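Heads up, one of the protein chains got dropped from this complex, but the rest are sitting where they should.
Showing subunit A:
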Amino acid sequence: MLADQYYLIAHEDRTGRSRLHPRATGLGLAAALLAELVLEGRIGVTDGDLFIVDRHPPRDALGHDILDLLVAQPQHRDVRTWLAFLSQDAALRVGERLVRLGAVEPVTRRRMLGTSHTLYMPNSAQQRNAAAWASTRLANLLVRGMELSIVDRMLVSLVSATGLTRHVLYGFENYPHAFQFLPNAAASLPSDLREIVDYTEASIGSVVTVGRR
């Protein structure tokens, strides 16, 4: 799923640390989760507002949870509000979903001063391969100039909006057409998804400007 792929791209496979500013990763994951619901035809986005299209719960438990919350809180329609809200624990919840899939394992690290925190990271060789494949697959598609599915186009747009392009296309600097494709990826998306990408980019911009953790 979209958010799973994004999670694996946005985290280092060796250490489980976020490659981006944690708040930027959170926003990227929140956008991916909303985009999953859009792709499944449950919600839509117009002029910065979310609206419910279909109340049928999606198969995925996390998607079901988010859709229920969207239905239960009709007073909040702003995409930015939902991005901000979902970004707070998006990494945790997508991490848990990946645990259920068996793609990562929870690893608890003790920090200085006794506080411990849990990282969701690939632990076995097989899991690490799968995690590394997430970004390699994308680079492969981009460098070869292959036709992208709508999910992959959304993934590429989020990668570029959150600033992970350099990581995904690391080592392919002499394939300029791969870089040139990135702005077009967002342009060819349906307007719902394009708005999500734009609001994600704007939210990350203001988070970074403030520079607060």
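Following the convention adopted for this analysis, contacts are C-beta pairs under 8 Å (C-beta built on N, C-alpha and C of every residue); 3 or more make two chains touch, one makes a residue touch a chain; residues count from 1.
As a working rule, contacts and distances are computed from a predicted model.
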Seminar exercise, completed: According to its UniProt record, the missing chain among "Rod shape-determining protein MreD", "APC family permease", "NADH-quinone oxidoreductase subunit H" or "Putative ABC transporter ATP-binding protein YbhF" is "APC family permease"
Exercise. Where the complex has a chain not shown, which of A:84, A:107 or A:148 is the residue touching it?
Worked result: A:84
Seminar exercise, completed: Missing-chain contact, candidates A:15, A:46 or A:180, resolves to A:46
For this session: Would you write out the residues of subunit A that touch the absent chain, in ascending order?
Result: 18-21, 24, 44, 46-49, 51-56, 69, 71, 73-76, 81-82, 84-85, 88, 163-164, 166-167, 191, 194-195, 198-199, 201-213
